[in-house]
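The other protein chains are all here in position, but one chain of the complex has been omitted.
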Amino acid sequence: MTFRERLQAWRYNLVPDHIIGEILEKRWTDNAIPFVALIATVAAFGSQIPGFFSLYSLQESTRQLGEFSLVVIGLTVVMLGGGIDLAVGAIFALSAFAAIATFFIFALPVWVAFLAAITTGIIIGAINGYLIGYIRLRAFLTTLVILIIGRAIFEILIVNYGSIAQMSQVSSDIWDYIGDDIILGFSVPVLTTIIVAFITHIALTRSRPGWHVLAVGGSRRSAHNAGINVRRTVFFTYVFSGFTTGLAGFLFATRLSGTGIGTGHGLEILALTAAVVGGNSLGGGRGSVIKGLMGAVIVLVMTNGLIRLGYGTGTNQMVLGVLLAVAVTIDIRWLKNRHKVLNEMYVAPVYLKMDDAPSAEAGSGTAFELNNRLSKARSIGLGEIEGPEDVILDRNDHLYCGTRHGEVVRFFAPDYTESEVFAHVGGFPLGLAFDRDENLISCVGAMGLYSITPDRKVTRLSAETRRSFTSIVDDAVLRDPNDLDIAPDGLIYFTDSTKRYDAHDWTLDSIENRGTGRLLVYDPKDGSTKTLLDGYRYTNGVCMAHDNKSLYFCETWACSIHRYWLEGPKAGKAECVLRNMPGYPDNINRASDGGYWMAWLGMRTPSFDLSLRHPAMRKRMTRRLPQDEWLFPNVNTGGVVKFDDDMNIITTLGDLTGLSHPSVTSMREHKGQLFIGGILNNRIGLYDIENADKNWTAPVAYWGEKS
Amino acid sequence: MKLVKTLISAIALATTALTVLPAAAQDPGPVAYKKAMQGKRIVMIPMAMGFDLAQGWAGFLSREIPNFGGTFETRDPNWSVEAGAQAITEAIASDPKPDVLIIMAPDLNSYSKLMKRAQKKGIYVFLIDNPANFKADAFFGGDWTEMGRIEAREAVRACGEGSSKEIGLVQGDQTNATSLYQYAGIVEEMAKHKDYKIVAKPDSNWDATTSRNVTTTMLQQHPNICAIIDFWDGDATGAAAAIRDAGKSGKVHLIANGGGEKSADCDMIESGGYGAVVSTSVERESYDMLALMKHLLQSGQPAGTSSTYIYTETQTINKLTMNANSCWDLKALKAAAKK
Partner (left out) sequence: MNASSFNQERIVLIATILIAVSASVFLSGFLNVPNLISIVRSISVLGILALGMAIVIIGRGIDLSMVAIMAMSVAWYLQMINDGYNDYLALMLVITGVIAIGALNGFLVAYADVPPIFVTLATGLFVFGYVRSQLIPSDAVAVPHGHWLELMGQFRLFNIPVDVFIFIALSFAAFIFLRFTKWGRYVYFAGDNPAAARNIGIPVRPMQVLRYVLAALISFIAGLLTAASLLSIQTRVINSNLLYDVILVTVIGGIGLSGGKGGVRNVLIGSALIGILLNVMTIADISLLSQNLIKSTILLAAIILDGVLNPRDEQTAQQGDI
């Protein structure tokens, strides 16, 4: 190994580049920008203003923040639903007045004042919602007019009743308590905000009405076509906004015990700014309560901070303007370019030096030498199926395979000309196996481990395992379950090829070449899934050894076979039993003579082997070239190899013409015949094996004769 | 009995003080003054800092307060009631807390509770210019009702016998105390002049464009109007423009109300835009504030117990009464502050 290569190996295998891509893929990175802005704002003003962080000062000065945040939460929900609510400025003022009037003029109890404020908010919200949701008026214009009407009414009320309210001698401990006191270290508005924000967040992310709001905001038409009652959903977003704003108005009333003509003036612009600075997008569908809250804090700390520092008129607006412009621009650019950045950043190749392999070329004289025998295989279902990754036969000789369309297709014995869709699973059914009760168990790409009963009932067995502590991308999810086999005790051993890519992106995983493949076990008794092994370069085929004391599994991009011991002194340990094959191994299945059939997905090429030693080159390739010009592993030539427990290569089968079976991903021996599947193929091959046991079938070998 | 005791002890105390410091023929006043005033924090929160009155007060106060070792700060809510309320809240909660809060309330109610709270915390609260439903330690400003009476008197004087005796009002709005009290004063005074009548009384909402539009309409509907009273010099430029546009300069006597700033008031009278300005002197208000501040801070009287009203004398500036001292000059004040 040259020094340059060693450097490359260190650089690309030790520096965890992939983490950047994984972090960027997280939804919460959306919050990173407003969060940083929040920290920066609080830090800047906190350090400038003496006593900013003193408990008493925080408790007092955050009362207004509590009220404001409630308004922003309401507005956020409306914006998530694709609308906008400018009327909050009027709702706030009228609710505050309703509370003041009820309490001070009519001398009613505090709870009546509370109800009056909330009711006022809800009624105006309902008017907005009715006009926008049901009559389908435009949100901006409608709430603008409602704002002006509401404020006009408010001003008239203030003129006529404002001073009467102030002359009132009514007082109440509860009223003052809400307005002035501290509970558990928090003022009432802050406490209320925390509760409302929590409930709203849960409702939006984990409840049906919340999802409806997001769906309507994300795509109104699709939501409508999906049967969501769009109008009612929109209606309730405005009612909710009215409710939270009414609540804020009530808290305002208790805090100041008075309203004036300026109450709530310009609130709508400030709230809108806050919602947007937090990262909620106009037009709906994207955003969260947390973002709204962050925006509220940023905006208020900034405006109040600048006033507190004694800056003159205008400084506030200047800073707010710049803040808003920068926030929105970053938000929009980020949203637009996120996928591009992610695509560029995500693939993070590592260094691997593959040792030279024995040749598989015809005439080379090695054990792996390929021949042309597979080209003589007959075809089953030619042109009728797409992508039979794995094939399997049951006790009645019927043939099953998965397809690209998420179906399991059954071909009927004896001639396999008739077929039917046995079951629709979805995803991409890959590895197949029958259990003792003749349920068909399948590893379904992008979905998980599924079981199909003989009467076609599909159930999910497992879709996740325990998450590892260091994971960034959620590795509990099975992204690419690939092949499985079942032990006599019913435990299902299966592979999940990669944690970093979805099943259909397996080629990207080959370019990255990072070891993230796993071997897992599913226990049907308690339904648990455990990770046995981790860190292999694309784990693939699994096969129980004939004595059931160990199992074999392939590591595709490393061109190796491993043996995992279930019993004996090495139980729980894996050892590499065959390395440096000239082909990329796929599924492994039992042969009648005590050996094992192994499929070769494709053949190693010197060029790709070389590229594995140049991760920088592969990185450049993924960033600068269009995908169809990338260097991939060769999957144009594959084959079938039989080996025995001592790792002797017994026979090879190939299709040098490349016409019928260029790439092979699976094969099953059944009554002297070999059925051949290929993930990129449009047929199943049928090959007569010389000198094979014509009575041997896998179900019998695994589970014995049917009683 | 108690009184006697106190007297005796006071005399005793005084004698000891005198005997201890016989040689230093020092006046104890300045020391006591210095001690009481040193490091006092005065915060002013007007409705905004961007207009002549606020800048005038700030100009005079910031010149004087450092002289006794105090600090003076202003907050600029820029006409936002919410921001003003928050500024007061934060001032009360700040550390060290201010000793005097000077507040210009936007309306009767909004700040009342906060100001009460400030007093509870031991902060003296001064109200300036705008009355509020709250017992401040001191109120400084014009007597708005009286100003209304003076404006009405000026209107009656300017119209004179033989005129149409029709007077128009351009009010501010219906919520601000200054507007409401001025109106009350005008109505009260007009009752004494039965032959005069108020023909229209639209609101300007303190906006010059609105003032112009309503005045234009008023002049069309009542072409014989002989005087118009606009409630604030900030928007009276609009009324002046309307009068000028109608070609009635000099025929309609425009009376405005202001703080006596040169470019806002005296210059406008000079140019004939305004007929008269009824003004309260910002300078005098500022010095009144200073005097009372000094008194309260030395007296040790608890906040919330003083309740003093200091009405600044109003003067009517018109072409006849105007002289070099009628107005104060904001530009000059600022220039002086820079030096």
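Which chain is which? They are A and B, in the order written, and residues in each are numbered from 1.
Operating definition for what follows: contacts are C-beta pairs under 8 Å (C-beta built on N, C-alpha and C of every residue); 3 or more make two chains touch, one makes a residue touch a chain.
Everything numeric here is computed off the predicted structure, so don't read it as measured data.
Looking at the complex as a whole, the chain kept out of the display touches A, B. Of the listed positions B:Thr71, B:Ser163 or B:Asn213, the one in contact with the omitted chain in the full complex is B:Asn213.
Per the touch definition above, the residue from B:Arg63, B:Lys97, B:Arg244 or B:Arg284 contacting the chain not shown is B:Arg244. Within the set A:Gln317, A:Asn580 or A:Thr657, the residue that contacts the chain not displayed is A:Gln317.
Note that of A:Ala40, A:Ile332 or A:Met647, the residue touching the chain absent from this view is A:Ile332.
Of the options A:Ile19, A:Ile156 or A:Val421, the residue whose C-beta touches the omitted chain is A:Ile156. Summarising the interface, subunit B meets the missing chain with residues 48, 50-52, 55, 79, 173-174, 200-210, 212-214, 216-218, 220-221, 234-235, 237-238, 240-241, 244-245, 263, 271, 273, 330, 334. Where subunit A meets the chain that is not shown, the touching residues are 82-84, 131, 135-142, 144-149, 151-153, 155-156, 159, 219-221, 224, 230, 265-266, 269, 272-273, 276, 282-284, 311-325, 328-329, 332-333, 336.
Basically, only the chains that are shown with their structure count from here on.
Averaged C-alpha coordinates put the centre of subunit A at 63 Å from the centre of subunit B. Of all the residues in subunit B, the ones that touch subunit A in their complex are 48-50, 73-83, 85-87, 89-90, 92-95, 106-114, 117, 133, 173-176.
By the touch rule above, subunit A contacts subunit B in their complex via residues 50-51, 54, 56-57, 59-61, 63-64, 155, 158-159, 162-163, 165-167, 179-180, 255-267, 303-304, 307-308, 310-314, 316-317.
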